[in-house]
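What follows is one structure encoded as C-alpha cells, with my remarks underneath.
Excluded from the complex is one protein chain; the other protein chains are retained at their positions.
Letters A and B mark the chains as written, and numbering starts fresh at 1 in each.
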Amino acid sequence: MSFSTELLIKVLVVLATAPVMALGLTLLEVKGSAWMQRRPGPLHVGLRGFIFPLATAAKYLQKETIIPNDVDEPVFKWAPAWVIAAVVGLFTIIPLSPTLIVRDLELGVFFLLAISSISTIGVLTAGWSSANKFSLMGGLRAAGQLIAYELPLILSVVGVVIQAETMSTVGIVEKQIEFGFPFVISGQGIAFIIFMIAATAEMMRTPFDMPIGESELTMGFFTEYSGIRFLIFYISEYINLFVMCAIASTLFLGGYHVPLLPTEWVNFYGPLVLIGKTFLLAFILIAIRWSFPRFREDQLQTLAWKVLIPLSLLNIMATAIMKVVF
Amino acid sequence: MAQTMDPNNMPILSEASVSVEIETEDMTLNIGPQHPSTHGVLRLVAKINGEKISSVEPVLGYMHRGYEKLAEVRTYPQVTTLVNRIDWVSGFANEIPFIAGAEKLMEIEVPERAQYIRLILTEMARISSHFVFNGAFPLEIGALTPIFLAMEDRERVLDLLESVTGGRFHPNFNRIGGVKPAAGAGPTTKKDIQDLPAGFYHDTKVAMQKVLEAVDRFEDLIGGNEVFQIRTKNVGVLPKEVAEEYGVSGPILRASGVEFDLRKQSNYLPYDKFDFEIPIGENGDCFDRWSVRTSEMRESAKIILQAIDDMPSGPIQAKVPKVIKVPKGQTYVRAENPKGEMGYYIISEGGLGPYRLKIRTASFSNISILPIMLEGALLPDLIAIMGSLDFVLGDVDR
Partner (left out) sequence: MNQSDQNEFVNSIQSKFQNSSVEFDTLKIEVDSHSWVDTHKTLKAEFNLKFFNWLSAVDWDNDVKIGDAPKEPVTPSFEIISCLSTTNSDDLVISSTKISKEDPQIDSLVEVFGGANWHEREAYEMFGINFLNHPNLKKLYLPDAYEGNPLLKSFELISREVKPWPGDVDVEGMPEDNIVVSEEGS
C-alpha cells in the first residue's frame, strides 16, 4: 500500500470515528445528567431518545450561519477550525492496539502536548474577533486558563515518561503490561489525578467552565457563533473529552490492555477495552460536571499555580528518585 | 495646551523616564436587561477593569407596571389580583398585608380558622419561594443539578397551594374578612361550607416530611459542596449597619446578624402560637444568606405541621358588607414575606378604592445596596451576590 493510500484511509477512519465518539459522549452526557437530576432526559427522538445527539447535530447543520456586522470576518470564520483541528489531530497517537494506531510516534507524548495547545489560538481568536465584550472576556479567560493548566498537564505526564522510559504511547502501554500493573496504581496515582484535573480545565468543563460561564458571559467565546460553526465548537468539546480520556486511560490505566486477557488477541479486544475505559473516565467527568458549581477565575489560577504545579514537580522528583534507587 | 518652547521648561531627559505602566481604561459592560442571571429584566451598567468591577449602576423600570396608580382605579377586592403579581414567586404572601390593612381600616375581626389557613398558605409560599432560590442560586454560580431537584420538590408544595386556592402562582384567595372556600373542596352549599379540600391535612403532612427531607438533601448537596463554599464564603459581605440604613430586610438582614423577623415581632397572623426559630447568620456573606433561607424552609415546614395539628374549626369568613367601602383612615400594615418586609400604606378616603396605595416591597430596598456591595468585587462575584439577594423584578419595579 502506498503512503498516500494509507494516509487517505487513516484520515477517513479518524474523520468517521471522531464525530461518532462525540455523539456517543453527548448521549452519555444527556442521559447521565438526566439520571443525576431525576428526570427522564430525551425520550422522543427515535429509539427512546437514543438518536437525539444526531438530531441535534442535524439541526445545527441546517441552521443559518449568522455573522454579525462588526466581526473580523476571516478570523471569526476560521476560529472553529483551529479548535477542531487540534482535537482531531490528537487521534494520531491514540493506540487502539499495538498496531491499530494512526502513527506510533517516537515523541508521542510530546506531540500530544504540542498539538493540544493549538486550540488556545482558536479560542482566543474566536473571543477577540466576535466584537462582543462577553466573548472577549470569555476568550481572555480561556487563554489564561489554558496556559495555566498546560503546565500541570505536561508535568504530570513527565512522571509517566520517566517511569516508562519512552515517549511513545504504544511503548508506555507495553511498559505497563510488562510491569503487570497500570501506572495509576504503580507510582503515578497523584499524576493521574493532576492530569485529570488539568484535562478538565483544558476541556473547559465544569467546575472550570468560566470561559463559557453561561450565567455570567452568556456563552463565553462562542456567544456570537451559530449554525455549523457553533456545531464545530460543540462537537470539538466532546471530541476533546473523548481524546483526553482516551489518552488518560492510555497513559495511566493500561490503555488497550486488561490483565488476564491473552495479548495475542489484543487487536480484537483492544479497541473495545480502550473505548470502555474512556467512557468510564468520561462518565466520572460528567458526574463531576453535574455536581459542582464553577470556580472563580482567581481561584482557578491559584489552584493551578499554587497546588497542582508544585505537586506535579514533587511527583517528578519522587519518580526520578525511585527510578535511580531501584 | 499651546505652550511655547521655553528652554527652561523643557523636560530634562534623565527625568523623563519611560512609563512602563500601560494606560488602561475601564470597560463599560452592559449586563441585561436580557441576560441569563438578572432574574428578568434588570439592567446593570458596570464599569470593569479586567475582571474587577469599579462601579455598577442598576437601571430599573423595564417591568414597571404602575401598580400604585392602577390601585387607585380599582376597588379593594380587585387590588388583590394586582398585588398577587408583585412577587410572583410567592404570590399568596403578597395578599396578606394588603388584606390585613383593609381589614384593620374596616375594623373586621377575622375568624381564627381563616387566619390559620392564611398562615399555612403563606408558609407554603415561603417554602416554594426558597425552593426557587435553592435552585436558582447554585445555577447562577454554575451548578445545574439543584434546580431540577428544587423544582421537583417545589411542585409538591405548589400542588397543595393549587388544591386549596386553584392557582399555582396567583391564588387571589384572600377576601376581606377571611378566605374563600377552597377550589378543591366539594360543592358549596349555604349550610355546609367545605373550606379545605378532602385529604388536605394528610397530604400536607406527607408533603412537609418531603420538604424536610429535601432541605437535608440541599444542605448536603449545596452547602456541603466545597466549590460552593469557596465561591460564597466571605463574598459579598453586608455589614448590618449598611443593611439597616438601606432598609434591607428579610433573610438578607438576618444573615447579617440582625434578629428581625416580623413573624415574631408583629402580629399580623397568629405566629405567636407556634414554636419556631429564626435562623441568624454570622458574617452576612452569600453563604449565610443561602443557609438562612434554607434553614427557614425547615422552620416553615415545622410551623405548618403545628398549624395542621392545631387547626381550629369555625367559619372562614367574617360578616362583611356586600359592597366593600373602607372608612376614611390611614394605616401601614407590614408582613414578613419570603423576600423580606412587604407593607402597604393605605390611605382611604371612604371610597370603593384606596385614595393612595404605597406598596413597600422587599426586593426594591434589597437591591438598592447593589452599587455598594459590588464595588471592587469580581465579575463572577457579581453573579454570586445578585443570586444571593434573591430578588424578583416584579417585586423591584412593581
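One rule holds in what follows: contacts are C-beta pairs under 8 Å (C-beta built on N, C-alpha and C of every residue); 3 or more make two chains touch, one makes a residue touch a chain.
Note that this is a predicted model, so its numbers are computed, not measured.
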| item | value |
| --- | --- |
| Displayed partners of the chain not shown (whole complex) | B |
| Of B:G32, B:P77, B:G142 or B:P197, the residue in touch with the unshown chain | B:P77 |
| Absent-chain contact - pick from B:G199, B:G351 or B:G376 | B:G351 |
| Residue touching the undisplayed chain, where the options are B:H35, B:K180 or B:R231 | B:K180 |
| Contact footprint on chain B, counting only the chain that is left out | 60-61, 64, 66, 68-70, 72-75, 77, 104-105, 175, 178, 180-181, 188, 190, 193, 241-242, 244-249, 253, 258-260, 262, 265-267, 316-317, 320, 322-324, 328-332, 334, 341, 343, 345, 347, 349-353, 355-356, 358, 360, 364-365, 368, 372, 397 |
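The definition used in the following text is that only the chains that are shown with their structure count from here on.
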| item | value |
| --- | --- |
| Separation of mean Cα positions, chain B and chain A [Å, integer] | 43 |
| Contacting residues of chain B [partner chain A, same complex] | 27, 29, 35-37, 51, 138-145, 148-149, 152, 221, 225, 227-228, 230-231, 378-383 |
| In the complex, chain A residues that touch chain B | 33, 36-39, 133-134, 137, 206-207, 209-210, 213-216, 218, 290-299 |
